[in-house]
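One chain of protein is taken out of this complex; the other chains stay put.
Chain naming follows the written order as A, B and C, and within any one chain the residues start at number 1.
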Amino acid sequence: MPVLNIIQAVNDALRLEMKRDDRVVVLGEDVGKFGGVFRATVGLYDEFGPNRVFDTPLAEAGIIATAIGMALYGLRPVPEIQFADFIYPAFDQIVNEAAKMRYRSGGQFTCPMVIRTPFGGGIKGGHYHSQSPEAYFVHTAGLKVIAPSNPYDAKGLLISAIRDENPVIFLEPKRVYRAARSEVPEGEYQIPIGEAKILSEGNDLTIVTYGAMVHTAMEAATRLKDEDNVTCEVIDLRTLMPYDLRTILGSVRKTGRAMIVHEAPRTCGFGAELSAAITERALLYLEGPVVRVTGFDTPFPYALENHYLPSVGRITTAARKLLNF
Amino acid sequence: MPVLNIIQAVNDALRLEMKRDDRVVVLGEDVGKFGGVFRATVGLYDEFGPNRVFDTPLAEAGIIATAIGMALYGLRPVPEIQFADFIYPAFDQIVNEAAKMRYRSGGQFTCPMVIRTPFGGGIKGGHYHSQSPEAYFVHTAGLKVIAPSNPYDAKGLLISAIRDENPVIFLEPKRVYRAARSEVPEGEYQIPIGEAKILSEGNDLTIVTYGAMVHTAMEAATRLKDEDNVTCEVIDLRTLMPYDLRTILGSVRKTGRAMIVHEAPRTCGFGAELSAAITERALLYLEGPVVRVTGFDTPFPYALENHYLPSVGRITTAARKLLNF
Amino acid sequence: MLDFKAFNILHPDGTLGEEARNNPSLNPEQLLFLYRLMLLNRRLDERMIMLQRQGRIGFYIGSAGEEAAIMGSAYALDERDWIVPCYRELGAALIRGYPLFQLICQFFGNAEDIVKGRQMPNHYGNRQLRFVSISSPVGTQIPQATGISLAIKIRGGSEVVLVYFGDGATSQGDFHVGLNFAGVYKTPTIFFCRNNQWAISTPTRCQTAVENIASKAQAYGIEGVQVDGNDLLAVHAVTSKAVERARQGGGATLIEAVTFRLGGHSTSDDPKAYRDEKQVEQWRQRDPLVRLRSYLINGGHWTEDDDTGLEGEIKEQIQENLKRAERVPPPAVDTLFSDVYDTIPWHLREQQEELEGETE
Partner (left out) sequence: MLDFKAFNILHPDGTLGEEARNNPSLNPEQLLFLYRLMLLNRRLDERMIMLQRQGRIGFYIGSAGEEAAIMGSAYALDERDWIVPCYRELGAALIRGYPLFQLICQFFGNAEDIVKGRQMPNHYGNRQLRFVSISSPVGTQIPQATGISLAIKIRGGSEVVLVYFGDGATSQGDFHVGLNFAGVYKTPTIFFCRNNQWAISTPTRCQTAVENIASKAQAYGIEGVQVDGNDLLAVHAVTSKAVERARQGGGATLIEAVTFRLGGHSTSDDPKAYRDEKQVEQWRQRDPLVRLRSYLINGGHWTEDDDTGLEGEIKEQIQENLKRAERVPPPAVDTLFSDVYDTIPWHLREQQEELEGETE
C-alpha cells in the first residue's frame, strides 16, 4: 500500500470522487490551476477542467453561497476555505442558510456539500492562521463536523462526507498535513461518519481528542506508560458532530477517568460538551472530574504558541493530578 | 420609583450615558428618527441629533466595522443589531477584529463598544427572529457577554457595559421586553459585570439560568416548592462572560444538585461550559449529574416553539428526576 | 421621487406610451391572466393582514403596490427557470402556480404546510416549482442565486435564475459578492431589485449615495436597467430581454424596478410613524393594479361588471381555502426533530425521547 501524507490523501479522495460522480465540483481561492496554497487540489484542474475545479474571487461568503446554490441545483460542491480563520465572512451563509435549508423547507431543499478547511496551530501562524473554530459549528444544528488526524482517516472520511446528504465542515489538521504519514489503500473506501477510533487500549484513563492533538495525546500516553505505568485509552473522535458518545462512555465506564484534549479555547469549547455529556451519563463511574486540557481563552498567540497549545507535559501533569484525585 | 419595562430601562440607560459622555453614539438599522423596531432608542435622535444617533445602511458587517472604527478613534459606539439572528454577517468583524484588537496590538488599540441585540424565542419568530447565539460569543476570547432578565438589571448592566473598556455583546431578552416590569431607580447606577444574582434561596437544587428563562425557572421553582416541598436556589447569571462561577459553586456545594436552563441548542451551548466547570470543581459535592434543560439541537421552529423552549413542565420533570437520582 | 426617468410603457392613467411600439406587448389573454392573479394577490394580502389583526395568524408581509414589479418579472420566465425569492414575492409564487391552499397552510404553519410549520408566514418554498426556500436574513439569497446559475452554466443547461431583493438588500456584502461572482463567471442570472423606497423605516437615500441602483451593475461588468416597477408591461419587457440575454450566454442583468410599498413593512410595522402620508398618496395614484385595469377596460377587454364578478370569485376562493386551512391541526410534535439531517442522529433521537418523557 502506498504511504501518503494527509494532503495527498485528501487529494486522492477528491480525485476519486470527482471521477466517480460528475456532480462533484471543487471551488475556492487558488484551488484551480495552482492547486491550492497547501497543494490539496493539485492536478485536479488538469484532470477535470475549469468547469469542475475553479478559482473564485476572494470572498468566502461568495464561495459558500455559490456552493449552496450549486447544491440546490443538484451538484456536490466541495468548497475550500483557505484557512479556517477566514471562514467567518461565510458564517451567515453556513449557519443561517446551509445548516437550516433542509429543515426550513420541510426537507425539500438540501445542501449537501463539504467545506474543507485547514485548522489548528503549531505552524507559527499567529491569530489568523491557527484557529480551531469547531465549537461554533458543532453548536449549529444541521451541520456535521469532521476532523481526521491521519491520512487513512482523512481519505475515508472525506469520501463519506462527499457522499453525505448534509453540509459537512471538514477540518484538516494542518500542523500534521505533511508530518502524519500512513499507508492508504488505493481506490475508494469509506470511514463511517460518527464513529470514533480507539487508538490505544488502556485501563486507567480515557483521553478523548481529535485532529493534530491526537499525536500529542499518543505521545503523552506513551510517556505515562513508561514513566508511571499508567495505561491510557486514547480515543480519536474523528467526527465531532454527531460524535461517538457510545465509544467514549464505554471507555470511561472502564477506566473511570476522562480527559479531553483540544487546541481550541476552553470556555464553551467542544471539550465542555464532552465533559457535560460524560458526566450526565457516567457520573457514578467517575473517579474524578472530567479534565480539560485545551488552548487558553486568549486569541491564538504567535511567539508563545507552544505554551498555548496543549503539550505532552501539560497532558501528563493533568493526568497525574487526575489519577491522584 | 418608576416602574419600567426592559425597553424603557434600556432607553433610559442609553439616554443617561449619552448625556454623561458625549463620546457615546448609537447606530444601527432604523434606530434613528424612528427609534428602533422595538422602540429601544425612541427619543434619542430628537434629544442628541443625527451625529449621535443615526440609521445605517442595511449591513451588519458595516454597522460593527463602523463601530470598531469609531471606537479606535475614541468614541463609545453602541451599535444595535435588529435581531441577534442577523448578527452573523458581522461575525468576522466581531470575532476576528473587535475581540482581538487589544491583544493583537499589544494593548495599544482597543474596541470599547456595546453591541445591543434582542435574543431568544417565544414571540413566534421562527428560525430567524428567535435565536440565542450566546455560546458563539462566550467561546470567543476578548468579548464580554451580558444577558439581563429584568429592567433593573438591564439598566444597571447597560450603563456598566457602556463604561467598560472591552467589546460587550449585550443580549436583551425580547420575549419579556415588555412583560418584565420592575421598579427602576431614576438616574444612573451600575451593576457590576460578572456578578450573578441569587433570586431565591434554596437547599435542594441550584438552577442556573439567564435572560427570559429566568422567569420560567422561577415559576418552576415555585411549583417545585408547592408540589414537592423542594426548595430551589435560582441564580440569574446576568453576565455570561466572565461568569460568576464563585456564586454558582457556593450554591451547588450547598444544594448538591445543579441544573442549567437555557433556550439555545444544547450541544456546545453555554450550559455545557457551566456543567463542565461545576463538575471540575465540585464533583464531590454532587448528588447527581449536572442537568441541562435547553432548546433542542434543531433550528428554532415556528409552530412548535413552545415544545422547543424549556418549559415549567420540562424543568420540573428534570428536577424530580435529579432529586431521585 | 415621482419624476424618475425609468423605462415605461404603460402610463399611470392606463394609456400606452411611445415605447409600446418598440416592445412586443402581452396579448389580452395574458394580461387578463395576470390581472386576475394581481387582484388575487392584493385581496389575499388584505385578508391575511386582517387575520393577523384578529390573532388568527402570527404575522404577515404584504406586497400591495409592488405586484406589477413582482408578477411582470416572474411571468417572463419559463417553467424550467428558477425563482429565488425574498419574503415579499407572493405574486411570483402565484404566477408559478403555487397552490393557494399550500400558501395559506404556510401562513398558518399547520400540518399541511409543505414547510411543516417550521417558518414564519411568508417563508415558503417549493422544490417542484423551482421556487427556492425563503429565509429572513436580508440578501443571503443573492449569491445563492449566482450559485444556482453557475451550476446551470457548468452543466450546460438552458435555465435562467431570477432572484428578488429589496433596495435595503443592496447594502449587504452578499449583494456585492453575488453580483461580482455573476460578472466574473458570466452566469445566467437576473438580479431583480424591488426599489420600493423603504427598508422598514429607512429610506433608500440612506442605503446608497447614488440615485440609480441599476447603475451599480457597472461595477460588476453586467447589464443594468431601471424600469417603472408599477408598469406591468415595462417590467415584463425588460425582464424578458434580460432572460433572453442570459439564456444566450450573454450574462447577468441587474434590474431596478422603481416602485413603492403602499402598506407597512409587515404586520409588525406602522409606517405612519416614519413617512409622510403625502408620499403614499402620490404613489397610490400609480397603483399598478388600477393602471392595468384602466388599460384593460379602455381597450375593451374588461368591464366593471367583470371586475365585480372577479372580486366575488376571489373572495370566495380565499374564504374556502381559509376555512379548510383553519381546520388543519398543527404539525405533529415529532416534526420538531426530522429534517435537521437526512436521518435523525442519536442525540436528536434522545432529545425527542426526552421531550416525550418530560412533557408526559
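What we mean here is this: a residue touches a chain if its C-beta (ideal position, glycine included) is under 8 Å from a C-beta of that chain, and two chains touch if they have at least 3 such contacts.
These figures come from a predicted structure and were not determined experimentally.
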{"item": "Left-out chain, listing which of the shown chains it touches", "value": "A, B, C"}
{"item": "Contact with the hidden chain (one of C:Y220, C:F260 or C:Y295)", "value": "C:Y220"}
{"item": "Per the touch definition above, residue among B:V184, B:L245 or B:V290 touching the missing chain", "value": "B:L245"}
{"item": "Hidden partner interface residues of subunit B, rising order", "value": "25, 51-52, 56-57, 59, 61-62, 65-75, 89, 92-93, 96-97, 100-110, 141-142, 144, 164-166, 194, 242, 245-246"}
{"item": "Residues of subunit C in contact with the chain not shown", "value": "171-177, 180, 183-184, 186, 206-210, 215-216, 218-222"}
{"item": "Contact footprint on subunit A, counting only the chain that is left out", "value": "29-30, 33-34, 37, 55-59, 61-62, 85-86, 88-89, 124-129, 266-267, 296-299, 301-304, 307-308, 311, 313-314, 317-318"}
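Operating definition for what follows: only the chains that are shown with their structure count from here on.
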{"item": "Whole-Å separation of chain centres (CA-atom averages), subunit B against subunit C", "value": "36"}
{"item": "Averaged-CA centre spacing for the pair subunit B and subunit A, given as whole angstrom", "value": "30"}
{"item": "Rounded Å distance, subunit A centre to subunit C centre (Cα mean)", "value": "40"}
{"item": "Residues within subunit A bordering two or more other chains", "value": "89, 92, 96, 100, 103-104, 141-142"}
{"item": "Where subunit C touches two or more other chains at once, by residue number", "value": "113, 118-119, 123, 135, 137, 173-174, 340, 347"}
